[in-house]
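This part shows chain A:
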Amino acid sequence: MITGWFWADVIVKVILALAAMIGMALVAIYAELKVMSHMQHRIGPYYAGGRWGWAQPFADALKFIQKEDLVPEGADSTVFRAAPYIVVAATFATFVVIPFSPSLVARDLDLGVFYLLAVSSLTTLGVLMAGWSSANKYSLMGGLRAAGQLIAYELPLALAVVAVVVQAGTMSLVGIVEAQAAPITIGGLSISLPFLLTGQIVSFVIFMVASVAELSRIPFDMPIAESELTMGYLTEYSSLRFTMFFLGEYAAMISMSAIAATLFLGGYWIPFVSETALLYFGPFILIAKISLLVFFILWIRATWPRLREDQLQDMAWRWLIPIALLNVLVIAFFKVVVF
Partner candidate 1 sequence: MNDQPDATEPLEEEVRDPYLEYGTALAERLGGRAVVEHDTIRIYVDRSNWVETIRRARDEEGLDFFSWLTGIDWSKDVEVGDTVAEPDELEERFEVMCRLSSVEGVAGAHFIAALPKDDAVIDSITGVFGGAEWHEREAHDMFGIEFTGNPNLSPIYLPEGFIGHPLLKSYPLLAREVKPWPGTVDVEDMPPEPEEPAGGGEA
Partner candidate 2 sequence: MNEEYRALMHRSEVAVSVELQTQDMTLNIGPQHPSTHGVLRLVAQVDGERISSVEPVIGYMHRGYEKLAEVRTYAQMTALVNRIDWVSGFASEVPFIVAVEKLMGIEPPERAQWIRLILTELFRISSHMVFTSSYPLELGATTPLFHVLRERERVLELIEGMTGGRFHPNFNRVGGIKPAAGGGKTQKKVSMDIPEGWLEATRAAMERVLLSTEQSDTLVTGNELFKARTVGVGVIPGNKAIEYGLSGPNLRASGVPFDLRKHEFHLPYDQVDFNVISAPGGDCYDRYWVRLQEIRESVKIVLQAIDKIPEGPLRAKAPRVLKVPKGQIYVRGENPKGEFGYYLISEGGQKPYRLKIRSTSFSNLSILPWVLKGALVPDLVAVMGSLDFVLGDVDR
């Protein structure tokens, strides 16, 4: 069934998704600069682009790109060069299944959630590759920390998603959104609510904690940990490759927030808006929800210090995983027995 139209379709979708990803990442970078600086009682970017320094992320990217692209002498050149592509590609791939409106989704896979979990973990592979191939001890330690974090947090993340899947009864992301839009009847009152309000609050908290850990942002930014490992796995990167990591990091933040918004906040759907309106306003609704979650992540970064790697492991294995397991049990119990 592969025709010319198929490829045209793919190319258009790829370009659109890429543009959306890069655009949103740039906005996230700008938001971080501004939000953090105002929380720190300073102005932040001011001059670039004229008003409010809106062009600062572009200026930063341009500056990074014109630096010399260095590969350390002892580095495994191939792996070193490939690592940022893997990070960006993996992040990009998550955008494929995120529904922006009932119809605006690159590919509505039946196993969308499964695909998301699998693909988003690939980022850490890129990070590990970067850390190992840099021939730098800081990078190596950063890479290893990232790997340790992945192993510790993939499990609670998956378990939190499992709870949602159990409640929704589908693994398709569009299906999950529709399940949230479907009205539920409580005591003769028929309302539709996002999963966050219908029993998934624990899953949501676990998901957010785990995704912040997977994004290696404060308080779980040990793989980068500037004051300990200078820049962790990013230490040896420069120029375009650094920019890719940088963009990838923020794009991952967007995609994680998009997943969380879809799974717990109802995605492109909000109550009291008709199906047809959602076709047009769906993307904006989703972006608003993403912004909310991204803001929360930035806010945390502007406030909290960093944990230690062993404390993070401790938290994951001793608290989050048991709680997540229990949560799945409870949800399944309600799903099977009560409703």
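Quick note on selection: all candidates are chains of the complex that A comes from, given by their letters.
Note that in this section a residue touches a chain if its C-beta (ideal position, glycine included) is under 8 Å from a C-beta of that chain, and two chains touch if they have at least 3 such contacts; residues count from 1.
None of the values given here were measured: they were computed from a predicted structure.
Participant: With chain A shown on its own, which candidate in 1 or 2 touches it within the complex?
Facilitator: 2
Participant: Within the complex, which stretch of chain A touches candidate 2?
Facilitator: Residue positions touching the partner: 36, 39-42, 137, 141, 218-219, 221-222, 225-230, 302-311.
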